[in-house]
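Structure, as structure tokens:
For this depiction, one protein chain was excluded, whereas all remaining protein chains were kept in their positions.
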Amino acid sequence: MTKTLRIAVIGAGRMGADHIQRLNTRIHGAEVAAVVDVDLARAQAAIEGIPGAVALADAEEALGNGDVNAVLIATPGFLHEDILLKAIAKDIPILCEKPLTPDAGSAWKIVEAEEKLGHKRIQVGFMRRFDAEYAALGSVIRDGELGELLMLHHQHRNPTTPAGFTNEMLINDSVVHEFDAVRFFTGEEITSVQVRLGKATRNAPNGQHDPQHVLLETESGVLADVEIYVNAQFGYEVATQASLETGIVSIGNDTGPYVRTAGRWGGAVAPGFEARFGAAYDTEIQAWVDAALCGGIGGPSAWDGYATAACCEAGIEAQRTGGKVAVALKPKPALYA
Amino acid sequence: MTKTLRIAVIGAGRMGADHIQRLNTRIHGAEVAAVVDVDLARAQAAIEGIPGAVALADAEEALGNGDVNAVLIATPGFLHEDILLKAIAKDIPILCEKPLTPDAGSAWKIVEAEEKLGHKRIQVGFMRRFDAEYAALGSVIRDGELGELLMLHHQHRNPTTPAGFTNEMLINDSVVHEFDAVRFFTGEEITSVQVRLGKATRNAPNGQHDPQHVLLETESGVLADVEIYVNAQFGYEVATQASLETGIVSIGNDTGPYVRTAGRWGGAVAPGFEARFGAAYDTEIQAWVDAALCGGIGGPSAWDGYATAACCEAGIEAQRTGGKVAVALKPKPALYA
Amino acid sequence: MTKTLRIAVIGAGRMGADHIQRLNTRIHGAEVAAVVDVDLARAQAAIEGIPGAVALADAEEALGNGDVNAVLIATPGFLHEDILLKAIAKDIPILCEKPLTPDAGSAWKIVEAEEKLGHKRIQVGFMRRFDAEYAALGSVIRDGELGELLMLHHQHRNPTTPAGFTNEMLINDSVVHEFDAVRFFTGEEITSVQVRLGKATRNAPNGQHDPQHVLLETESGVLADVEIYVNAQFGYEVATQASLETGIVSIGNDTGPYVRTAGRWGGAVAPGFEARFGAAYDTEIQAWVDAALCGGIGGPSAWDGYATAACCEAGIEAQRTGGKVAVALKPKPALYA
Partner (left out) sequence: MTKTLRIAVIGAGRMGADHIQRLNTRIHGAEVAAVVDVDLARAQAAIEGIPGAVALADAEEALGNGDVNAVLIATPGFLHEDILLKAIAKDIPILCEKPLTPDAGSAWKIVEAEEKLGHKRIQVGFMRRFDAEYAALGSVIRDGELGELLMLHHQHRNPTTPAGFTNEMLINDSVVHEFDAVRFFTGEEITSVQVRLGKATRNAPNGQHDPQHVLLETESGVLADVEIYVNAQFGYEVATQASLETGIVSIGNDTGPYVRTAGRWGGAVAPGFEARFGAAYDTEIQAWVDAALCGGIGGPSAWDGYATAACCEAGIEAQRTGGKVAVALKPKPALYA
């Protein structure tokens, strides 16, 4: 057992830079050993003020660095497969930002590689599971005090989308969180996806159809739906309402200072995911570090990455056809049982 | 113009008795002149303490009573058609509890009879339009300050169902309110209905499948959905969340004294529709009385009764087939334009 | 017993006009028979469209009108004493807007006159007792489920004050409502008043010191305080927080549509007392009419008017001295026991 994780962070973009800052100021038991970015200047800027950290342009070089004993992957998803396979070969702790890989086929290869390794090394960055209210709702459901879970209603709203955002990304980058959330809350796999396209906002650029209404079913028949609305203008909101046999539980309600001024009551809406889920990211990374120092993982596995990738594939087909599309999953390997 | 409505209330059951009490103590400009019930003893009990009111067993006799100049119909729906046609023939103000009639075919006959009469005499008892928050949401939508309405999400929850409640009644008696609400909020007709049946509560008696998830579309493509859950145990709740282009508006949130005791914060859930919508009923009846004294109607028309009956027929077929069922409407007569 | 109250409304200003409208459109069992105002044109405008009502310039003439069998007094407070004594002499139902009279001495004369009459004819317009949440808090306290009441914290905030508003009026016209509320919630008399004057807003005109912090004690030692802030700009708010032995109960919280737009969540603050307490006024007047038709009163008595006048006198002295001022009350006559 190592006392401190010496982490190579691969990718120094928005998410990577956020994690570097987190590891360098708030996470106990971990340090940034290397930052890798194809843009070497960006990597160099990211390590400024971090004693003992090096900037590199090549992920393989970082994995080979004797000072590195763990890796956090924060590059765009299409680059994940190659780095993951090399890190699995090194048998070191891996935190991989979602998606595991962009499609179910490549995700399955990762699952197979890890299964062959024989123990879990990969934790996937579905950080919502570490949000205090998500965790609380999960407990309520599992405790069974309110009976069986019957329905889940999700709202997922962003103020605007970045340049180049597409209808496919609305599923792969946004709804993917709800695919994982539904799996987390129910403890079941999703069996089908349907997408309703109705009246669209005039504020969506680039041919995006926004909002969309996504309908899911799970193995036991739980009906879930997601109102995904990524150009909602007013701010960022992620909320869930669970219907159980003897009660309803809502999470993600607005909080913060309550103000009365200028004829209105209320408060400020979170402007983006950093404000809403910052604490969840901290908790996620700390859980990974704590588990990695003991040789395990502390959150969603490669199987979770694979299963959500299969949901995304079904979701994109459902967007295109309007019909209900079944989610096809291979049998779950024993490692993830 | 008459100064006071002298009303024959047809039906002295739960709803009728409630209206008699309302007319006799809180409504200005109206009085109970007669109460009709096939159970004459029930009619007699209902008029106790009301000076000048008579108890009768026959609706036709009440309509022929010279002291009666308006009628409020609160019998079971299958009895409405006959009374409505006779009251239309008398050309007096009519408030008819929903449904107008139980099916689109008979409702269309009422529309035709009123059209032939040449002016609107029938107001249908969709009282939610008179709830202060429903009215406020309607204003927000029409004002257009938050842009176009895009989606509507409805929750409709009852604690339990009365003996004999069926899956058809879940559409005809419960979701019918949301059919009207969606029409009210959008100002459009509903074009299709789909019903999802998933995991069911163990608390639903008599082979009811509960909850159900009902999906609606309107003429301009607004996507609406209804979580109907009639054995939800915890209490009564009717809420709506509207997504517009630049904001989200929710109505039906819990109110009342806010209590902290015994380790929890919160308040009491309304036990039933009387507590939740009592003020809306008062407002509805006063609006009808005020309009009737001026020769008109003050709320939903026979056309609204017909159009929702057509939605109910589609809804019941959708329950059976699982598919999306189109709502078929005849052209709207000029009287209701 | 009369079937309908035929009411003379004395005073057709803001409050009087509001009551005339209420009686003419929403109150069952009562009608406006006469409107009296020294400005006869204002009285004439007020009866427009009310069949059978007359406009007069003199209250005594109205009380002598054979068509009048009840009186609602809505003139400025300094005119109340004379009208009250004449109406008591007529032995007809009286609803008198608060204050009963402007000082404890003259209020005591009214109490004596009514006591001599031998039965209660005067109801005083402390309408907050008829607000649904006030009533609910009153029930919670009396039920004793949360133990004894220990403390009461009140917020009373107005957006602005009318021209001519003074520090004395802040006690006599505003805090007088809390004097009655504390008496209503505790069922006890107030024994002392203290007023704290601290940092003042720059938005208060005319030498008003605003806000002020008013401290009260009751017979059993309940500590109450009132944050009175009458130029608070943001809107109108009246709220109370009660501390009991095993819980805390709050009323007066914000309600209404919940909106998320432009980076904030929340809703609209009531602009004034009409929006906040409109339903309470309706309930108050209906309760008075119902009771008056049976020969009694349905709310606060002349004693309540006298006791709050004594509190106001103590409050104004407390404003001046900064010290704790005892409230002096004569023994309660048997009529009000």
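Going by the order they are written in, the chains are A, B and C; count residues from 1 in each one.
Criterion: contacts are C-beta pairs under 8 Å (C-beta built on N, C-alpha and C of every residue); 3 or more make two chains touch, one makes a residue touch a chain.
What you see is a predicted model; the values in this text were computed from it and never measured.
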Contacts of the hidden chain among displayed chains: A, B, C
Touching the absent chain when the full complex is considered, from A:Ile7, A:Ile27 or A:Ala87: A:Ile27
Option touching the unshown chain, where B:Gly66, B:Gly118, B:Gly207 or B:Gly263 are the choices: B:Gly263
Residue, one of C:Arg14, C:His119, C:Arg142 or C:Arg196, that touches the chain absent here: C:Arg196
Chain not shown, touching residues in chain A: 3, 24-28, 51, 133, 136-137, 140, 146, 246-251, 253, 255-262, 279, 286, 290
Residue numbers in chain B that touch the chain omitted from display: 233-235, 237, 254, 259-269, 271
Residues of chain C in contact with the chain not shown: 147-151, 153, 155, 157, 196, 198-203, 211, 213, 215, 217, 220-223, 225, 227, 229, 232-234, 237, 241, 243, 245-248
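The criterion applied here is as follows: only the chains that are shown with their structure count from here on.
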Angle of rotation relating chain A to chain B [CA atoms, steps of 5 degrees]: 180
Among all chain pairs, the one with the most C-beta contacts: A-B
Chain A and chain B: spacing of chain centres that average the CA atoms, whole Å: 44
Distance between chain centroids, defined by C-alpha means - chain B, chain C (Å): 37
Shared interface positions of chain B, touching two or more other chains: 246-248
